[in-house]
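Every protein chain but one is kept in place in this view of the complex.
For reference, chains read A, B, C, D, E and F in written order, and residue numbers begin at 1 within each chain.
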Amino acid sequence: METTLAVLVGALFAISVYLLLSSSLIRLILGVFVLGNATHLLIFVTGRLTRESPPLIDSGLKVAEAGIANPLPQALILTAIVISFSLFAFLLVLSYRAYQSLGAIDTDEMRVAEPESRTPAMRGRDV
Amino acid sequence: MADFGSDFLQFSVYIAYTAIMISLGLTVFRLLRGPTLADRVVALDMLALLGIAFIGIFSIATEEYAFLDVAIALALVGFLATVAFSRYVYRGALEERRDPSKPDEGDDS
Amino acid sequence: MNSLILRTATPFLVGLMLLFSIYVLLRGHNEPGGGFIGGLIGASAFAIYAIAEGLASARRALVVPPITVAGTGLLLAALSGVISIFFGDAFLTGQWWFPDFAPDLKYLSSVVLFDVGVYLVVVGTIASIAFALEERE
Amino acid sequence: MLAAPLAPFILAVFAPFLRRQVGDSVGWVLAVLPAGLTLYFATFLGPVADGQTFVFSTEWIPSLGIALSFYLDGLSLLFALLISFIGTFIVLYAGAYLKGHVDLGRFLMFLLMFMGSMLGLVLSDNVVTLFVFWELTSITSFLLIGFSHDKARSRRAALQALVVTGGGGLALLAGLLLMAQAGGSMELSTLLSDGDVLRDHPWYMAILILVLAGAFTKSAQVPFHFWLPNAMEAPTPVSAYLHSATMVKAGVYLLARMNPGLGGTEVWQIILMTFGGLTLLAGAILALRNTDLKLMLAQTTVASLGLLVFLIGIGETYAIQAAMAYLFAHSMFKGALFMVAGSIDHGTGTREISRLSGLGRAMPFTAVAGGLAALSMSGLPPFFGFIAKEWVYKGTLDGSLPLLLTAVAITGNALMFAVAFLVGFKPFFGKPGDTPHKPHEGSLGVWIGALTLAVLSLFFGLFSGISEAFFVGPAAIAVAGQAMVVDLYLWGGFKAPVVASIITVALGALFFWQGRRLSALLARIIDSLWGPDKGYDQFMDGLVGLARWVSALLQTGRLRRYMLVTFLTLAAALVLPQLLLGRGLEIKTPPLDILVWVIGLLAFGGTLAIPFTRSRVAAIMLMGVLGLSVAFVFLLFGAPDLAFTQLMVETLSVVILALVIARLPVFGADWRGGPRAIRDGILAVAIGTAMTALLISITSAPLDLALSEFFGVRSYLEAYGRNVVNVILVDFRALDTLGEIAVVTIAGVSVLALLAFRHRTADDEEGTTS
Amino acid sequence: MNLFLANIVLALLWGAVTTSFSPSNLLFGFVLGFMSLWLVRDRFDVRNFRRPWRAFRLAGLFLLELALSAFRVARDTLSPSMPFRPAIVAMPLEVTDEVEIMLLANLISLTPGTLSLDVSTDRSTLYIHAMDVDDPDELRAEIRDGFERRIIEVME
Amino acid sequence: MIDLVAGVLLLIGASFSLIAGIGLIRLPDVYLRMHAATKAGTLGAGLVLVALALHGQQLEVTARAVTGVLFLLFTAPVAAHLLGRAGYLSGAPLWSKTRFDDLMDKYDADGRKLGGTPEEALTKPPADRDA
Partner (left out) sequence: MSDWSAWLVVWPVAIPLMGAALAVALWGRERTQITIGVLAVALQFIASLALLQHVWVHGPLAMAMGGWSAPFGIALAADTLGAGLTVVASAVALVILVYSVADTRADHWKAGLVPLLLALMMGVAGAFLTADIFNLYVWFEVTLISSFGLIVMGGRREQLDGAVKYAFLNLLATTILLIAIALLYGMTGTLSIADLSGKVADLPDDSPVETVALLFLVSLGMKAALFPLHFWLPAAYHTPLPTVSAIFAALLTKVGVYSLMRVFMVVFPDSAEIARDVMIWVAVATMILGALGALAEPDIRRVISYTVVSGVGVMVGGLAIGTETALLGTTFYVIHSIVISAALFMAAGMIARAGGGTRIADLAGLYKGSPFLAVAFLIAGLSLAGVPPLAGFWPKVYLVQAGLEVGAYGIVAGVLISGFLTLVLVGRTFALVFWREATEGARAIGPDGGPVLKGGLAVLVVATFVIGIYSAPVVDLSLRAAGNLLTPAAYIEAVLGLPQEAANLGASGTEARP
């Protein structure tokens, strides 16, 4: 089963990489979203997969039954999901503000911090 | 009778899964196809409903009722998503009315 | 959003959603749920409230600025970890209290306090982001 | 002893303060310290002459065996005395020369710091300590040369000196550390006590080249000779100090010091003789080419340094004695001449040789000093310069190619003879020339140093026994690393060196007589040639140009390029071990689980459509599809909490996304042109495939589930929770969650910070208080 | 249903979903319900609704309508010729209270075949998109005599 | 027996979900598609939850399932109203066979106010004004 999902994870990584290589801010955001999902699935798969037995201790039992799904990766993914969500929210607002201020959603056109024209004012010898 | 009942339930589950999956495919198709923004929002709304149905079926199939809350939550946030997108469409429409000369924000027809 | 139907439905919906969110929060220790999910549901409730009633009412309903709620939640979570110093335990060690008069109240522990902190953080933060984004208009 | 090199630093800090307190006579106050140091070092003259050496050591970095250790032998004592003695007069001279200058205090501060650095350098026994002071001389001289920083030429000269000597210094550091490692000690006294260890070590060549790089840059050997004359931009006290007795001789000191350990090999001899000889000739010719007094002196300094290196390279007994004798002589006459040049500049407002004549009457002390020093420099008896020159010829005649070496020395000396007369006599005789100021003698501080040094040149020539016993002799022994007989004398009979001297004088007179014409001719030839000074400019231009080119290539300012490089790196990281280790991958056919496949297909199909849809909203909603399918996967594999969270989070993400993206403009399909799309696509697929392979390879081995079993057992019994995942979150790994909610809160704060300034109008206003 | 009643209902619901009707748990549920309601206190101006049993009749009517027209919609959707004739129908309202209007509009929307699009700003008219309109007056009458009347009965 | 009933409800629910999906594809305009999604879709999901409520046979499960259904029934029409109105305002076209449109020109210029329709202005049968 891991193999099937490993293929899905790889496919999602590929798509996110393709999106992240775009120069459109919107697509970058989409890429980040896909990347996050791919990563969460990857963590899930590294914990190995168990069908349909959530890590809950049934009432009446004191310890978890054998064969339940591995709870640790689930907890890790939960943490990771929350974190990616927070960062994602920030990225979104950042993109919006960047567009608002810079007037571009094409990152190729965002050249305020690192301006295009580098006509050097001075030669190396000049002091 | 009990045996038949559970067999029948099993059978229903399979049929139900199949139906939901087909419907999911159709819904995604509509989502991609549009043509209007409202169409896509309808598809999204539908997606949430199918999700609820899926979780319900899954809960029955696995007898794991812990998933039920997930379905309820989905009903709630599915509503939120639809409201938000409706608002998006609504605002776009009002904007358009206020200033028809402004080029349509895209592609999102 | 200027809609009679939505505005009329909102109090019922939001009330239910908040209740549901607390239910999910408190149940989390034993069933799927917990502070984070509960917080998301609670935040959704506030989002709907804000959409239906406008930002001003939503802010009024919360009384304090939403980011304050988040800060308080974070502080609560941190303090729930620090209190174990008074019991000679390590940071974040769960402290439980099972009072005799209410034996099935399973909520009196530092761990639940921690989860409540999580809940407040999520509600406060998401509400604060959503409100701030809406502030523009 | 430890205090000796440190005292000038401490006093330096107070120099500006003292200047404010005592005014322009500050020089006299500060000169007390070097004078005291001179006396202090003089007390060692006797014992050192008796063959004693002194080691002073204190812990500095005890855990690494780096000590602040000083070593006093003939060589270091000679240098220490020169530094403090000449330093005394320089401080006086500077105080008088820069009288009224607003930054005099600062200048004296730098000067004292420089003095301390120099003392530290020549006294250091520990290689690290030595290097510390070595670099300090570079830095302090940078400040001194750039003192008149309003002039572009000063700045250039200062930076040039820093670049050349600093660069060489780094090579020296490597050389010293290599040497310490090869010799198994950080102490020079230990390292040099058995030179064969170093000479036979496989690293010998490397050590040699690195150390020589340091010494040659510092001592302005060809092709690094260009910085020294440029440094004449500094006020004359600096030139007089740095370029006569001290800084430039640091390289010579280093070579002399290293001689017992590194010297004596063929490669040492060849390199030193070649570079030294070339420097001697180049410096002497350039000296004649120039018409500015200071520049002429500077070039002769280059020549003298060349001569010293040349002599150390020869390495025979007389050559080493000659080196020390010449060094001693040079310090005195060159120090004097620089001060003379400064005095002339001070008194007339020009240093241009053609405009200077007949100053003898107006500036009598300066004239006497100049004349005496010039006689010593020209190597005429009975000045000490004569003895030194005699010994030079003794040394060259002792070498392996006596005729060639002597010819080189004669040529160089003859040229310097001419320059000595041009500088020391020409300005004072004849009809008074046309100078900017009316010539006048400066105050006592201006000429006292020059006069003293010039007189000493005569004194030590006349009393050669003193120089031999206390200065040259012990130093030469220290350099040779073995005992030798040193016997200096003015007249040793009519032998080969005397003949060489006579040739020198004759040739020198010729050069002097034809000085003008020769100078003009040389100027025409040399100025048309490419020289290392132009090369320096080209180097700096080239360096910055290269930097800009590299920077433009890498730091394109385009996020897309950064992403591309990052992903190429990631791809390399994923593929490299596979290529290097060549492991295969065994893929087991997975069981056919239709539900998983269908959900997987839904996720894949929905996501795949994202790059191709033309609609923003469709793209956003497709993310919802992805989120939903991933939630289904979580559900299928027993992760209700995950499915729960995933659904909630994805929905809220999509909602916020809609809220924000509604405000972003048109989007259109992802068109990036054929080749780019193919390139990006290949990279994307490569990374995806590698990830899949990696994941399969990892998951095909069993996983140790000890942690999860622990949680399963303890969750209810000890943490009172039936939802193991939640218990992990709020108890077993609560610290993660604490960090996580901090992230959430701070994300909210960050968004508020982002939005707080959205209405700013003054766009580029900095956020600092006014 | 006043706030207190709503709070009681919420407390019971709490008991049901947490599988414990113990006093402490119910009290806890009540407190939670109170807090939830307090947060939305601004908008909670629902007047008493006095005849709960009539609500059941309304629910029954709704379920019946739902079942009947669900079948029709299914048939229409699947039939190859798509034999229906949609229209947007204006429907004058008798109910005036906003809760009543909301209830009516929602019920109309939930029953297959009709969809409430909007309420006029003066609350006089409800605009309905219907899937198959033969006679608009008939549709209006059906709603007026069905859902609308029942709602008035419940809420009056 | 309960399994049987649950199974039947499941099948009906799933069928409605499927029909909703088909409707979403087949139906000619967005309003009609909304009928499919809001009604058939909600019905489908609701019935599955009811099946679950029966199948669970525990008060807690049933209570939660019923709560879920109530949520659905409460939210679906509100969402449909908002979306329908937004679609109409944004000019989503009506199917060509739509018989008439009483909403036409009822919104004011900026789309914020909606006028009512007096009794006498109502479209009367047989429809003579086709949209």
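Operating definition for what follows: contacts are C-beta pairs under 8 Å (C-beta built on N, C-alpha and C of every residue); 3 or more make two chains touch, one makes a residue touch a chain.
Treat the numbers as computed from the prediction; the structure is a model and nothing was measured.
Across D:525, D:547, D:594 or D:678, the residue that sits in touch with the chain not pictured is D:547. If you put the hidden chain back, the residue from D:32, D:270, D:485 or D:576 that touches it is D:576.
When the missing chain is restored to the complex, the residue among C:13, C:92 or C:133 that touches it is C:92.
Across the interface with the omitted chain, chain A contributes residues 20, 25, 28, 32, 35-36, 39, 42-43, 45-48, 72-73, 76, 79-80, 83-84, 86-87, 90-91, 94-95, 97-98, 101-102, 107, 110-114, 118, 120-122, 124, 126-127.
Even with one chain removed from view, chain C keeps its contact list with that chain: residues 65, 67-68, 70-72, 74-75, 78-79, 81-82, 84-85, 87-98. Annotation for chain D: contacts to the undisplayed chain at residues 59-64, 128, 131-132, 135-136, 139, 142, 146, 149-150, 152, 155, 158-159, 162-163, 166-167, 170-171, 173-174, 177-178, 180-181, 540, 543-544, 546-548, 550-552, 554-555, 557, 559, 561-563, 565-566, 569-570, 573-574, 576-578, 580-581, 583, 691, 694-695, 697-699, 701, 703-707, 710-711, 714, 717-720, 731-736, 738-740, 742-743, 745-747, 749-754, 756-758, 760, 763-769.
Please note the rule applied: only the chains that are shown with their structure count from here on.
Shared contact partners of chain E and chain F comprise C. With centres computed as the average of Cα coordinates, no chain lies farther from chain F than D. The chain pair with more C-beta contacts between its two chains, of B-F and A-D, is A-D. Chain D and chain F have Cα centroids separated by 80 Å. Rounded to whole angstrom units, the spacing between the C-alpha centres of chain A and chain F is 36.
In this assembly, the C-alpha centroid of chain B lies 27 Å from the C-alpha centroid of chain C.
Within chain A, contacts with two or more other chains are made by residues 52, 54, 56, 78, 82, 86, 89, 93. In chain B, 24-25, 37, 41, 43, 64, 66-67, 69-70, 72-73, 76-80, 83-87, 90, 92 are the positions where the chain touches two or more neighbouring chains simultaneously. Applying the touch criterion to all chain pairs gives A-B, A-C, A-D, B-C, B-D, B-F, C-D, C-E, C-F, E-F. Note for the complex: chain B touches chain D at residues 17, 21, 24-25, 28, 31-32, 34, 37, 40-41, 43-44, 47-48, 51, 54-55, 58, 64, 66-67, 69-70, 73-74, 77-78, 80-81, 84-85, 88, 91-92, 105-108. Interface of chain B with chain C (complex): residues 66-67, 69-70, 72-73, 76-77, 79-80, 83-84, 86-87, 90. Chain F contributes residues 67, 71, 74-75, 78, 81-82, 85, 112 to its touches with chain C in the complex.
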